[in-house]
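Working notes, beginning with the structure itself.
One chain of protein is taken out of this complex; the other chains stay put.
A and B label the chains in the order they appear, each numbered from 1.
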Amino acid sequence: MSSTTAGVQTHGHAHAEAGVGHFVSTYVFSRDHKIIGLQFLFSTLLWFLVGGLLALGIRWQLAWPWTNMPVIGPMLFSGEGGQISPEFYTTLFTMHATVMIFFVIIPILAGAFGNYLIPLMIGADDMAFPTLNMLSYWFMWPAFICIGGSFFAPGNGAGAGWTSYPPLSVLTEAAPGSGMAQTLWLLGVTFVGVSSMMGSVNYLTTIIQMRAPGMTMFRLPMTIWAMFITAVLQAFALPVLTAAGFMQLGDRLFGTGFFLADGATANNMAAATGGGQPLLWQHLFWFYSHPAVYVMILPAMGMVSDIISCFSRKPIFGYRPMVYAIAGIAGLGFIVWGHHMFMSGMNPYLGMTFMVTTMLIALPSAVKVFNWLGTMWGGKIQFTTPMLFAISFVSMFIIGGLSGIFMAATPVDIFIHDTYFIVAHFHYVLFAGTAMAVFGAIYFWFPKMFGRMMNETWGKLHFFLTFVFLNGTFYTMHILGAVGFPRRLADPYHYETFRHLLPMNQFMSVCAILMVSVQVIFAANLIYSIFYGKPVGRNPWHANSLEWMAPSPPGHGNFDFQPIVYRGPYEYGSPEVDSDYYPQIEPPPDEKKDED
Amino acid sequence: MHTPRSIIRPLLLLGVVALLVGCRAEDARFRMDMVYVRKQENATEIPFTRAQLLNLSNVLAAVFGTPDDPDILIDGDIGLHEIVDLTNLKMAAGPVGSDEMGFPHGLYREHCSHCHGVTGNGLGPTAAFLNPYPRDYRQGIYKFKSTPKGSRPTTEDLKTVLINGVQGTAMPSFALLADDEIDALVDYVKYLSVRGKIERDLIFEVADELEEKELLVDPEEPDDGLETVKMYLTAEVRKWASASNEATAVPAPPASSSDEDRLDSLARGRELFHGTLANCVKCHGETALGDGQTTDYDQWTIEIFTKEPQQPGIGEFVALGALKPRNILPRNLRHGVYRGGRRPIDLYWRVRNGIDGTPMPAATMKQPGQKGLTEADIWHLIDYVRSLPYEPLSNPHYGGHEAVVERQRL
Partner (left out) sequence: MGRFWSILFLMVPVIGVGLFVVPMADMWPMQNHWLPEDISEHGASIDDLYYFILYLTGVIFIATGLTLFWFLWRYDAAKNPDPVKFAHGNHTLEVIWSIVPAAVLLFIAIHQMTAWAEAKLRRPLENSGPDGIVGTADDVYMKPLVEVTGRQFEWRLRYPGADGELGTRDDIYLVNDLHVPVNEEVVMTIKSDDVLHSFFLPNVRVKQDVVPGMRQYVWFKAKKIGTYDIVCAELCGWGHYKMKGRLTVESREDFDRWIQQKYQAQETSQFTAGPGD
């Protein structure tokens, strides 16, 4: 170990103040990336619960249509015997998706883990712009208030889908939730976008400029590469969504006509000015939202790589190909957005071009899967809780990725577009994939964050039950999609074609209810372990990367020494040393001998 | 270090209990027409007591049952059984589902209640967001029927509306339902309509005829009150039963075999449209775009708001659940959208009988010694109206009928 001291850097604010002001600046408006990361983590976990409950509302209606819905029924529809109104169903799926995408997955990956891990993994003492970082968290709160408030606006919430296609979302008379609720929704999403853009700027600058000595780009852990490329995606794609959001606000509030055809009207309202094109929104929206789905998976892939390598006690197989694959996914991700629009009325020739690029994007994803398998091959696999979640990511991502090929094939998409086949696909990649990776990441980095371990037994139980019930909920959606079972229908059983699918939906809903209930185990484990988990030192997992060299939890300034990096983060099982891991900061044997 | 597990378990238990407590909704129930109650209270300046309202509620429940369990008072020759079938009612009523034998129930709640309300009051959760508002059955007034103003619609009229929907509104076509399901829903609408009308009549009775705080049906001496109820019920059922006799016959249109005849008819129709006999342009406008008279209200609105909606008290009605008043606009005849149906007989009925509940008046028919329209005149008018959407002036800029982008084969 190097004996040079690099002290904890001071940041100029007075620690001497006691009382509320000190508490506020340390824990509320903190500029320490770790506190901000934890703030993101806890906020998003709470919204995860909200999103999950909204999903249960959907599953309830699909399993027991027009019956007394628990909690919601008595609260909102007691005069109708607890039976929900059809527009409430549109609110349920709109807000479920909105909450999960904008308030859970994106902020937990970038805001929570990105924030927490980036400086630690690269050997920096904090982010490049701590105040901007603090703002990026607090900009989420207006979004929380807007979206939370939209539930109380007339119509009980936005109901135009998370995709918010005009004219439905723009004509205020076209849907019950199309008034104030939809406006609040747009504002909320805009705030989230601003928060993410602030984060991107920070992450890119930090990773490029603040790496410890010896930390070359190709010695970065995959988590950092993923966060880096994700930040690029966010920075370049988000402005398009923000602009589109303002255009939609303009159409709704100020009489512009970007997305309305001439004479646009609905529900006998006075005709709007028009002169625009509804499809324009779809292009702008998906130009962001397709890269967004890669934002929602790449950090998870990065973290999974780190976890698998650590618990296989082997280097990651094909580090550079893995990095290029992430870059390939991101780059290709910018030129595939039209595959969401094959049926939209867009020129069919464009359908052909997007189909080719979409097919190609399966390639880097496949390469990554093969490399994860290669990492496990020949290793000494430790089946810890984080490893179980990481393995399940690989297994489930195979399903999600392969199902994507069906919808990339445009003729097949004619049939499965807007059916449950699509729903199955994205729930596999986002929940069975990313969310499982997130759980794994929480179990993995919890000791670093809190200096204690989460309970392994409860963790494994949580994994097992979640794994079983999620597959019960989502796998048969592929079958429903094959029948042509459409999305977003409050009562699909009106149709002869789908009437007999009720029992399968009931099975799925039971699995969904059990899956959400099981998360109580996780929540209890998390909260209990924060206060009473087994205390541990810096490196309970015997991992290589820099964050495991700092104290658990790291103090202000992160490292109590100056990290100097000698190798990549995946030298597990290296023949150069006796132990089965070889941290990045450990000097090579010959240099050590020089010192002695 | 004390074990914190003891905190977590009770908390979890509490959460589960709280969830279960919030799990059961009350059964669906009919809502009293508090807006009408308030209107009567304002007129008489005597408030209703809770006991009176409860009494009214119980009387109605005794006569008509609940949304889950409908009833028809059968007492000798008095009852709804003349105009509805109890089996049909049972199929339409109740929560959505089917009984042990597999017979469906809850058709009304599945298809109708979220707009028309469980009570048939046009105040379902979706109603506020629709334009026009869904029908409130409780006054027994229906717009699109074959009978004149003041009469009830025939069963066939209601069925037609259900099967065709109302074009240009949110009322969809239910043609794809089975015949017996449509019959069940028609009967249930009649049932709700009669119930609503009786409720109004009884509220009026309590406000106008009874002493302050006097109950309509005194539990100790129910006979007087029940007689009143039966009287109103009989009257209303009679009206429904006689509707089919009151349907307006539609004579065949005058023969028009040649183009010249047709052009003559159109010319005559245009003349009548713009003339003083029919006076169509007063409301429908010189251009027939419906811009002649746009400040009027329909019957259901006027009843509460009158023509000065700015007067105080609107807020209190809205607070009691009434929907915000909207003007009723005369039809834009150049769209080719005919809410009550596009068949010639439908248009004939609209012109001949007017549209009940709206300012559209019945035609003044020719009487001996008095000016008026003849049957042939009405047909000429209808010919003209039907030709309007095809005039060059009618090239609509509403509704997107013009193709902006036509995908050509490249």
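The rule is simple: a residue touches a chain if its C-beta (ideal position, glycine included) is under 8 Å from a C-beta of that chain, and two chains touch if they have at least 3 such contacts.
Nothing here was measured: the structure is a model prediction, and the numbers come from that model.
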Task: Chains in view touching the one left out - done: A, B
TODO: Check each of A:Ala160, A:Met436 or A:Val565 against the chain that is not shown and name the one that touches it.
DONE: A:Ala160
- [ ] Based on the whole complex, identify which of A:Gly484, A:Pro553 or A:Pro587 touches the chain you can't see.
- [x] A:Gly484
Task: From B:Asp27, B:Asp85, B:Glu156 or B:Glu214, residue that would touch the chain that is not displayed - done: B:Glu156
Open item on the list: Looking at the full complex, which residue from A:Phe23, A:Phe152, A:Trp377 or A:Phe531 touches the chain that isn't shown here?
Closed with: A:Trp377
Task: Among A:Val99, A:Leu284 or A:Ile399, residue touching the chain not depicted - done: A:Ile399
Open item on the list: Touching the hidden chain in the complete assembly: which of A:Asn202, A:Thr476, A:Asn539 or A:Ser552 does that?
Closed with: A:Thr476
Open item on the list: Give me the subunit B residues in contact with the hidden chain, please.
Closed with: 126, 129, 146, 154-156, 164-165, 167, 170, 172-173, 175-176, 244-253, 342-345, 348, 386-387, 390, 399-401, 403-407, 409-410
Task: On subunit A, residues whose C-beta touches the chain left out of the figure - done: 85-87, 89-90, 159-161, 165-168, 171, 174-176, 261-267, 274, 277-279, 312-321, 343-345, 348-349, 351-352, 355-356, 359-360, 362-363, 366-367, 369-371, 373-374, 376-383, 388, 391-392, 394-396, 398-399, 402-403, 405-406, 409-412, 414-415, 417-419, 460, 464, 467, 471, 475-476, 478-480, 482-484, 486-492, 494-497, 500-501, 503-504, 570, 572-575, 580
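In the analysis below, only the chains that are shown with their structure count from here on.
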TODO: Please report how many Å separate the Cα centroid of subunit A from that of subunit B, as a whole number.
DONE: 49
Task: Partner subunit B, residues of subunit A touching it in the complex - done: 65-68, 70-71, 73-75, 77-83, 85-88, 154-155, 173, 175-176, 261-265, 267-269, 271, 347-349, 491, 520, 524, 527-528, 531-532
Task: subunit A-facing residues of subunit B, complex - done: 1, 4-5, 8, 12, 19, 22-29, 31, 67-68, 95-97, 106, 109-110, 113-114, 118, 124-126, 128-132, 168-170, 396-400, 402, 404, 407, 410
